[in-house]
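Every protein chain but one is kept in place in this view of the complex.
The chains carry the letters A and B, assigned in the order they are written, with residues numbered from 1 in each.
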Amino acid sequence: MSLLQVEDVVVQFGGVTAVNHATFEVVAGSVTGLIGPNGAGKTTCFNVITGLQRPTSGHVRFDGRDITRTAVHRRARRGIGRTFQRLEAFGSLTVADNVRVALDIHEGFRGIFRPGDHDVDELLERVGIAEYAAERADSIPTGTARLLELARALACQPRLLLLDEPSSGLDEAETEAFGALLVELAGEGCTVLMVEHDMDLVMSVCDEIHVLDFGSVIAAGTPAEIRVDPKVQRAYLGYSDEGQGAHVAESLDETKVLAR
Amino acid sequence: MDSFLSYTFIGLFTGAAYAIAASGLVLTYSTTRVFNIAHGAVGMVFAFVYWDFSQRQHMPAWLALALVLLVVAPAFGVFVQRVLTRGLGSQPIGVSLVVTVGILVGLIGVATQIWPPASRTVPQFFAGHLITLGNVVITWHQVLTVVLSGVVAGCLYLLLNRTRIGTAMRASVDNPDLLQLYGGRPQLVAALAWAIGTSLAALAGILLTPVIGLQYYDLTLLVISAYAAAMLGKLTSLPMTYVGAMGLGILQSYAVGYLPSAGNVAGLRAVVPTLFLFGIIVLLPQAPLRIGQVKGLVSAPVPTLGRASIWGGALVLFAMLLAVGLSTSNLLLLGTAATYAIVMLSLVLLTGYGGQVSLAQFTFAGVGAVAYAKIDQPNLFGLLVATLVAAAVGALVAIPVLRLTGLYLALATLAFAQLMDKLVFQASYAFQFNNPLHAERLSVLGLKIDGTGSYTVMMTIFFVLLALGVIAVRRGRLGRILIAMRDSQAACGTLGLDLRWLRVGLFAASAGIAGLAGALFAGLRGTIVANDFQFFASLLVLLVAVIWGVTSVTGAAIGGVFLMYLPVAQSDHANIAGLLFALLGFGAVALGRDPNGLANKIFGFNSWVVDRLYPALAERYPGMALRSRTDEWDGAVDGVDDESLAASGTEVERDVVVAG
Partner (left out) sequence: MSIPILEVVDLHAAYGRIEVLRGVDLRVPRGAVVALLGPNGAGKSTLLKVISGQMEQTSGDIHLAGVHVAGAKPDELARLGLTTVPEGRSVFPNLSVEENLQLMSYAGVPASQVLDTAYSYFPRLHERRYQLAGTLSGGEQQMLALARALTSDPALLLLDELSMGLAPLIVDELYETVGQIAQTGVSILVVEQFARTALRIADYAAVMSGGRVVATGEPDEIGSIMADVILGGVA
């Protein structure tokens, strides 16, 4: 069953079309990847889904309901959480307070009776940044801040989690742990939609991948299908003469060696 | 029909002057993103300069005009852009509001210092020359103004569309960084925009002076009309600004001509620009949530409740000592200081924690005072009602601008303050014109607090209790949410926070605190008049709060005493009264970029002693066993970070070499 449906969404800024009739679905309980070259409109899609950007035309459905015109905070309350590509951590609060504030917002008045800081510690522990708890959020490394945004989003117990380039700034081991966490989350019923440039990560954790180019979905399928799709090759490496795509596909299969 | 025609002509004249002022505002705002609240004050000062040149120094009118418009005003504009407001465009909107309010107050100070209050007249241009059309009489001055507004529009059109620097000006509206990559000089463009903008404010001021008189405040408030007109063009479109200005001028003229000149609606005639501004602000479309990299602010330290209680207790004890020792008139001053301090507490909540700016905080105090006097219940119940009334009014101001942010909310409060000053406070259900209201002193739980000394102590207790409340909010859930909202609206929204209603609630709470201060003040004085709550006082409260630190309760306490002392100092040293305003205004310009203010410098003293002074002494006199604090943690993180990335870097290099 699809949890999220993006239907024929168009976003125009002035004369430039950032998203051009994009249509895709995210299946409940899956980890879905949204990939594509720079400027393909991935972040704009996220903004449309979370309500930060109103589409020029088209619809967004969440859990069967049309939320195209729903306010940002209502979508969040229905269960859409996200992280940001350009960090939006609360810089003047500590790492622990960042998560605490998310719990405060999520729980509303009920939260007044929240017993202790158990939840906060647990969330920080889960994403693996408990050691930074007392640091100010604007003084931690990028990768850590991304994990903090993840912890903050998880505090609101989202049903759909949108992650915008979550692994940039993480090292190899952290990326691996992060991938495992995503799979675990999906298993618990938190569907994940992720924009990501780390192909190893995308290929290893995603159930399905949508490829966006010039604002349109040019391919969709399992990692194995995407890997050999010539359209995807072309989108990533540029327009090229016939025949070269196959060569690249081969080299793609071979390359697993490079660390960041 | 004749009167209709002549009102139309008067409206066109006023509208033309508004258009000149408003186009200057649009020019400066759109090129540098600094909204100049002092635009009207600039016009006021240069009207005085023109008077000085033409009347006092007896220069010919044309020479005086040329000197002002082509030399003095542009030079001042460049000075403001280069020195006072440089780099403000990229700062939070609150900072640029505070700085330009500082300039406004500073300019009024300068004007009163150089040209002390006296009767001055500026004759019309071509005085005595009239044009008669049937029964309608038009002065050459009016015709000149309309012609000049056309000339200004034409020149601006040519400048912006037919010259490279004008094209560069429009380009820098789009993208100043890119203009720089093109080889253009954004600083030059900005300086030119401010030179022209200032000159246009001066021209509008000079043209309007013969009609509205050479006064400090009326010309300063010209800015509201200019905003209203500029807002129709969304602060960027010059043609729409002209349409707005002309429409507003004519509307105002008809209001003067056709609305009754007596009764409760009489005041309406004076507030047409304000209502116009309100209307346009309300009709503006929803502002999107801002997304962007967030830099945290360094806040003043927040004391624990226990520690704050000890300080509060000490403060109350000190007030008791003073209550015994001081004369009644000095006690009244102390009570006034407590009033100001409580109003500043309301700003700590709103501006210091919430990041919103209000230019009407003392007006809310006035609402509380009037409510307290009118319901005539001098007890805690009456106080509560006064507080709630002020809070409700605060919510009423915030709700229409719910969808908008920063600048527009601040402008709405300015319009509101103006509306209250001119319309509501003057009406029969409030003060009426110059009519004092009587209020009795408070009784707490049946105990009448009659003596000025005990009343002052009680006000201090109120201040301490509210301060503890504000600290508790800051340390609690709500405080965290407020800081989060200030840091990133987009993140708060996507976590499920309804920013709009939080903002309204915050605004209402802040107005309520100010209203409480007003009610207490009414009891202190016994009689209050509309003049006690003029909008100008709100500006002073804001500036003093920012100077002493709008992020801390200590700042509010010191600021309250400081603001109480200001008029005392002014009456003691009447010859430098204006200078003190100027110092205050330009002090805020200097300190406005750091909301933590001077109070934070005091907090920093201790750690300065430990971190800087001790090590320095220890180095010089090794014998002294002084210990310094070191920030080990910081260094450690940097080291680890660099190392891991450095390691991964070499790995990539190796691999690539192998692959190649």
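FYI, a residue touches a chain if its C-beta (ideal position, glycine included) is under 8 Å from a C-beta of that chain, and two chains touch if they have at least 3 such contacts.
Values in this document were obtained by computation on a predicted structure and should not be read as measured data.
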Next item on the list: Check the options B:Ala168, B:Ala308, B:Ile449 or B:Ala508 and report the residue that touches the missing chain.
Entry: B:Ala168
Note to self: Looking at the full complex, which residue from A:Thr32, A:Thr83, A:Thr175 or A:Thr191 touches the chain that isn't shown here?
What the structure shows: A:Thr175
Notebook entry, point to check: Of B:Leu70, B:Leu133, B:Val151 or B:Leu178, which residue touches the hidden chain?
Noted result: B:Leu178
Note to self: Under the stated touch rule, tell me which residues of subunit A contact the chain that is not displayed.
What the structure shows: 14-18, 37-41, 138-139, 141-142, 167-170, 175, 197-201, 214-215, 234, 236-240, 244, 248, 251-252, 254-260
Checklist line | Interface with the unshown chain - residue positions in subunit B | finding: 164, 167-168, 170-171, 173-175, 177-186, 295, 638, 642, 645-646, 648-649, 652-653, 656-657, 659-660
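In the analysis below, only the chains that are shown with their structure count from here on.
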Notebook entry, point to check: Using the average of all C-alpha atoms in each chain as its centre, how far is it in Å between subunit A and subunit B?
Noted result: 41
Next item on the list: Flag every residue of subunit A that touches subunit B in the complex, lowest number first.
Entry: 47, 50-53, 71-73, 75-77, 80-82, 84, 86-93, 97-98, 100-102, 104-106, 111-112, 136-141, 149, 152-153, 155-156, 171-172, 257-260
Notebook entry, point to check: Hey, which residues of subunit B end up touching subunit A in the complex?
Noted result: 288-289, 291-299, 477, 480-481, 483-484, 486-488, 490-499, 634, 637, 641, 644-645, 648, 651-652, 655-656, 659
